[in-house]
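Note that one protein chain of the assembly has been removed; the remaining protein chains are unaltered in position.
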Amino acid sequence: MADEKKFAGYICTGCGIGERLDAGQLETIATRDGKMQSCKQHEMLCSQEGVKMIRDDIANEGVTHIMIAACSRRAKVEAFNFTDVAMSRANLREGVIWVRPDSDENRETTQEMADDYIRMAAAEVKFMIQPSGSREQELNKQILVVGGGITGMTAALESAAAGYPVHIVEKNAALGGHAAGYYKSIPTRSPYADPQDTGVKQMIADIEANDGITVHLNSMVAKTEGAPGRFNVEIATESGSSQSVSFGAIIQATGFKLYDPSALPQYAYDKSADIVTNEELEGLVMQAGGGPVKRPSDGKEVKSVAFVQNVGQNSTEENQLPYHSGIGDMIAIKQAMYFKELNGDCDTTILFDNLRTPGAAGEDFYRAGQQKMITFSKGAVTEVVPGSTLEVKFKDLILNDDATMQCDLVVLDVGMMPNTGPDPYAQLAVEEAEDEAEKEKARALLENAPPSILNLDYRQGTDLPHLKYGFTDSHFICFPYETRRTGIYAAGPTRRPMDMRQAADDAAGAAMKAIQAAENAGKGRAAHPRSGDLSFPSFRKEGCTQCKRCTVECPFGAINEDEKSYPMFNEARCRRCGTCMGACPVRVISFENYSVDTVGQQIKNVEVPEEWDEKPRILVLACENDAYPALDQAAMNGVEITQWARVIPIRCLGSISLSWVTDSLNNGYDGIVLMGCQKGDDYQCHFVKGSEMGLERMSKVGDTLQTLNLEPERVASYEVAITDIQRAPKLINDMAETVEKIGMSPFKF
Amino acid sequence: MTELNTAMVEQYRNSFLQEVEANVEEGEWVKMCMQCGVCAGSCPLGNAWEHPPQEIFMMIRAGKREAVLSSDSMWMCTSCYNCIARCPRGLPITHIMHGLAHYAQRLGLVPKNQPTQKFAQKFWQNLNKKGRVNELKLGLSLYFMNGFGEGVKTSLKMKDIGLGMLKTKRMAVNEAFGGHGVKDLSGFQKIMKKAHELEDARIQKSGN
Partner (left out) sequence: MAKKEYSFYPGCSSQQGASSSNMQKSVETMCEELDVKINQIPDWNCCAASIGYGGGGELPRLTLSARNIALSEQHNTGQDIVATCAACWLATREAAERFHEDDGLMAETNQALAEAGLKLRNETPIRHMVEVLIEDIGYETIGGKVQRPLEGLKIAGYVGCQTNRPFGIAGESFENPMYLDKLVETLGADPVQNYDKKVQCCGGALAFSEPEKSQDMIKTIIESAYDSSADLIVTPCPVCQMNVEIYQDQINQRHNTKFKMPVVYYSQLMDVAFGRSAKDSALDQQVIKAGKLEEIANK
């Protein structure tokens, strides 16, 4: 890129912009106030001709920075895709003419809005550099899969098939996981009528025959350091030997363990060998070797069996699982069919509270069970009485009476619990604790924590962060495999309870994501959600006060600390959310194309009229992932937004710098509206914790307002969803009303 | 037919469901009910039933033979087919209700003086006599089904209705003495006799 900067502005007069606005005046603003060295108009800038005009200027005139004043930055991205220059976009269409009525009395304020957006875009581009990408790592195609059950084996086979070599680390002496001990599995093919072969043997054989897959049995991950593209992993075997291998990406497929029903005395699990869990039943059936299933206590052939569903699950009581695993009823149907197949005329009763057989396949399987004369009874089991014949007491929920049934064997449907490492934030809490007492408390929380799985050498703890109940954090719907550690993907029951088929699907998905991550890292680009972004955060070491805010707040644990507690950015681990930038009290963190200045200068360059003009200014900082698109969508639907609003898209509410707020208040803005995504367990934030961090930071803005002697209502933060097409504009318009009520800011100079 | 009843109890000691499958019209569907309760909620006479269809099916599966067969619930069915139209599992509920009612009658387990059972029986006899139903005779015999005194009272209550029908020629007094019928009565009766024999034999066999 040429050393000399050359700024050019382009104003589109298409889409009604030319009719609604004085383009000549916009041009004057761009060159006079915005200091663009040149400025051209075009009647349809996104046309081939318009784009060619810009390209020619870049090629022939040495233009390095362009300001495009046309539609929203979310429109026409393919047309305006200039990878060799820095670019800003003034949103005259969705941001101005579409949200303002076309009438004489509004003409002046509409033009003022447009003028400001030109000033803002010009100011923004001046502080931007076209990013050239991180050069931190090279392409490493090797994928590590932790766990060798159905999920891990599928992930390995899928990755290897795509041409990415895999190492599987399995802590047991054989591959296969739980499923290796199952007689059969829930059917995955039409007509979904009979249990089918688990396929485990075949998978193991395929893995053994695959040159692209290396298996480490009796092994653990002793240490993981680095970042996508350059993970260095120490694989240790039980015997004490260890080796170091580097990987491009990691898939954690560590599966599940089962709830222990001993905690619930009513089921007498400990009192009789003939009361077994659903997993233990698989063992009994395997032992039977294709003959009739015998009961453990005396080897008698089972003639009647009761399946007690939903044991210790979906409960608010202590020591029980607050969630339901969702597949226990399908398992019970499958296992009842074992008895129909192997034990001849055996009575099989499933005592359920709510039968969960999701999907068309589930419904077909349920019907198949009924066809096979499995008895389904809606009943809540109150007690299992041990004895040579077991007695199951239950409340019949349809007939509303107390009933008892006798049987030879009782099978308890126990739930799945994730195999995850300790919660890294619990670990962090120990370190962050202010005093010894608090530290003790934090330590106590970790007391029963499981051993680490990944042993990450990260500032923010050894393992993947949890969401709820110990399952790994990932967005359930939008990005299921993305954990909060970039380049490390979770799949299978470690993520949520699921059956074998779902686990295999999950594994394939995670494998694809891992491959992408390795490739992106090789190119120095961001992974999800700013996939392809070449910018990355850098910091001015001289200014840093070693306050640790950035290393603690980064939602993705991307920043380590060196011995002197200076942050060490791992570019490939970074998602480019900007939370660290917003967190830094001394404002030394920035991206080449997004910084405290690129936004701060936009704020400063809005023209704030004198108090007596009675033209308030409302600053809106809107998350570019949800709130800003919602506003664009509102504009498309012709929803009005107050003429006093000036909207700036930001990467994430987490990137918000307190200085933007104080500066704008000092500059005489009358109101500020902040819009981020929903936070909490059911978050919608693309950066998981970004909006939570931002909102938390903004909760302290009250102090600033107090010192300035301003009304607290002048700053409002909201959680806004992409669907809030009516609400988002209303929140801005509400602020206009508030300002009207409490009056203009006295800080206009 | 308590003898048959005893035979059936002997034969299906373990499973009332199997007994129903073998002997009740469309009984093989009972196991397919998923207990959603849509039928119970759709039945216009729902309130009048001691055990709505959903419950009947559950009771069959729970082996409550006595309670089901001596219940008057299935006799409450007006054959509106609401349940059939709505059952997500496609159970022919109406037919099963009819089938259960008939089976109970066959085994002699219907509660005494169940009015619908009596009506159904009279209707059947009436139609078998001549091959067609004689509304007036059927009506009269109904009013008197609970004895002569009751009958006079009921007919008095219904007198205006009868008069209205007579006046509009939608009831004919001469029906009481003869009236409509099929011409080939002997052929008709032979057919029916055979059909009964075949069905009785089938069920008799199942009880052994």
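A and B label the chains in the order they appear, each numbered from 1.
Basically, a contact is a pair of C-beta atoms (placed from the backbone, for glycine too) under 8 Å apart; a residue touches a chain by one contact, two chains touch by 3 or more.
These numbers were taken from a predicted model, which means no experiment stands behind them.
Taking every chain of the complex into account, the chain not shown here touches B. Interface residues of subunit B facing the missing partner chain: 25, 44-45, 48, 76-82, 84-86, 94, 98-99, 101-102, 105-106, 115-121, 123-125, 127-128, 131-133, 135, 139, 142, 157, 160-161, 164-165, 167-172, 174-175, 179-180, 182-184, 187-188, 190-196, 198-199, 202-203.
Note that in this section only the chains that are shown with their structure count from here on.
We define each chain's centre as the mean of its Cα atoms; on that basis subunit A and subunit B are separated by 62 Å. For subunit B in complex with subunit A, the touching residues are 14, 17, 31-32, 34-35, 54-55, 58-59, 61-62, 64, 89.
Note for the complex: subunit A touches subunit B at residues 347, 355, 366-367, 370-371, 373, 375-378, 396, 398-399, 403.
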